[in-house]
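Heads up, one of the protein chains got dropped from this complex, but the rest are sitting where they should.
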Amino acid sequence: MQVRVLFLARLRELTGLRELKLDMDDGSSSALRRALEHRFSPELVAALFSENTRLACNQSLWDGHKPFAAGDEIAFLPPVTGG
Amino acid sequence: MQVRVLFLARLRELTGLRELKLDMDDGSSSALRRALEHRFSPELVAALFSENTRLACNQSLWDGHKPFAAGDEIAFLPPVTGG
Amino acid sequence: MRIDIRVSTDDFDLGAEWQAQRLRVGGLAGAMVAFVGLVRDRHSNDPVQVLELEHYPGMTENSIENIVQEAAARWPLLDVVVLHRVGRMLAADQIVLVQVASAHRPAAFSACEFLMDYLKTGAVFWKREERDSGVHWIESTNDDRQRREGWSG
Partner (left out) sequence: MRIDIRVSTDDFDLGAEWQAQRLRVGGLAGAMVAFVGLVRDRHSNDPVQVLELEHYPGMTENSIENIVQEAAARWPLLDVVVLHRVGRMLAADQIVLVQVASAHRPAAFSACEFLMDYLKTGAVFWKREERDSGVHWIESTNDDRQRREGWSG
């Protein structure tokens, strides 16, 4: 299955990419991580999955459990601040 | 000694007067009250000296002790609210 | 700190006041807060036709100055504007503007709210409402006084 992965703000700078199409074995977060490990260094993947990062799926915060589906828009969000 | 006495807001309506020149025997608040009793009914004087009323002397809140002096501007202030 | 206090029968233009304060504070301010009090068209369910605001010229301005100085002693403020109208007003008219600029948001919010709580209870104004039910002099409410007491201690 293929998903779109977005990197926002500092994570965009870190990966050098705004967006990426990614093939995953299945809809699990471990499959997402494996797919990213094919593409990026272990340090960069660790940064993407650091405890500060939140994931969004189709523009809602991802709950950490719901399986991803083909065509999903998965976004890596560093800590936010507005105002 | 003569002072100017001002009645503000509801107290102006009550007395029917905005301002009044008043002769006092001395600078005490009891002399002020006596002078007003010559002019107004006991009910009205009681209303002027009710616990809700504050007195100002020369546009500062009167502390309840400082003697009044000739030429002072004494104001009777009903409860305030701004904003 | 710059303080501007005006008591007037004239209406005010918030956009102009805001722009002027913004120019004065330049890049020092991270936060500006404005409060405007307006004449409501009812008091509980009693329709209001006219609000008449009375003051004691001289003493009123001094009472506001004291309130602003107290705020300035509590928070690091850059610029404070207090405009208070007097005279005859109708529903939806503007009564008061408190506008505060500070480097940071918490000071700007707290000072603006503090100023309003003190204006409600400590500034020398009197309000007279002409309502369907008759003419009423307004006093600060218990809630106003409790809010004011919340700032002490």
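By written order: A, B and C. Residues from 1 in each chain.
Just so we're on the same page, a residue touches a chain if its C-beta (ideal position, glycine included) is under 8 Å from a C-beta of that chain, and two chains touch if they have at least 3 such contacts.
In this text the structure is predicted, and so the values were computed from the model without any measurement.
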Across the complex, visible chains touched by the hidden chain are A, C
Which of C:33, C:53 or C:83 contacts the chain that the document leaves out: C:33
Which parts of chain A face the unshown chain closely enough to count as touching? 6, 8-10, 56, 59-60, 75, 77-83
Suppose we count only contacts with the excluded chain; which residues of chain C make the list? 13-16, 18-19, 22, 26-42, 91-92, 103, 105-106, 108-109, 112-113, 116, 143, 147
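Note that in this section only the chains that are shown with their structure count from here on.
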For chain A and chain C, let me know how many angstrom lie between their CA-based centres, rounded off. 50
If you average the CA atoms of chain A and of chain B, how far apart do the two points sit, in angstrom? 76
